[in-house]
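Heads up, the thing below is written out as structure tokens.
Here the complex is missing one protein chain, while the rest keep their positions.
For chain A:
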Amino acid sequence: MSAGPYNYSYIFKYIIIGDMGVGKSCLLHQFTEKKFMADCPHTIGVEFGTRIIEVCGQKIKLQIWDTAGQERFRAVTRSYYRGAAGALMVYDITRRSTYNHLSSWLTDTRNLTNPSTVIFLIGNKCDLEGQRDVTYEEAKQFAEENGLMFVEASAKTGSNVEDAFLETATRIYQSIQDGRLDLNAAESGVQHKPSQPGRNLSNDLHQKDNCPC
């Protein structure tokens, strides 16, 4: 059988952070199960999800840790930042307070992760346009000022959810290619699995030619 093996070349660790109720778990669920989870209970702890994606012809396993957003858990959830290659920082476009807290989340992320960690800002619940409390433009500006990637998404409709996870991975992968992210660093959040000789070699070569990056 010549099908490309299920083996992945990299493992990327992601964390999802942000205030309580902004929809972190729903984003994860939408990404892993392609379903919207209505009546999602508050996460009391750290949930764990995984999915294999393909970026530039490379199979990458994403390990996603979805953290509790409640303020009282903040001290505990800080221990999960370490070794994250990607951080998805989520706010709710219908609740300004969740947007106002971003700088505190960002400070934690910067302090607790390494400089090459890709931070992606997600304005969730963009399906609720009528209740919008944070404009796209100001969030966009905030993202630009802080060098974050940004998108407005909806865990309910699935809009842009896939993109946020995949673009983060693409950016991490580019960092690896550029050498900005040192795979050997203890906390890179990335593990590389060298492709095995003799397996699907032609396929790999073929894919490399088509790689857009």
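Here is the rule we use: contacts are C-beta pairs under 8 Å (C-beta built on N, C-alpha and C of every residue); 3 or more make two chains touch, one makes a residue touch a chain; residues count from 1.
Going forward, contacts and distances are computed from a predicted model.
Its UniProt record calls the unshown chain "Inositol 5-phosphatase", which is the correct pick from "Inositol 5-phosphatase", "Bardet-Biedl syndrome 2 protein homolog", "RNA-binding S4 domain-containing protein" or "RNA polymerase II holoenzyme cyclin-like subunit".
For the chain left out of this panel, the touching residue among A:V46, A:L128 or A:L166 is A:V46.
Although one chain is not displayed, chain A still touches it through residues 1-7, 11, 13, 32-34, 44-52, 61, 63, 65, 68, 72-73, 75-76, 78-80, 82-83, 186-189, 191-194, 196-202, 205.
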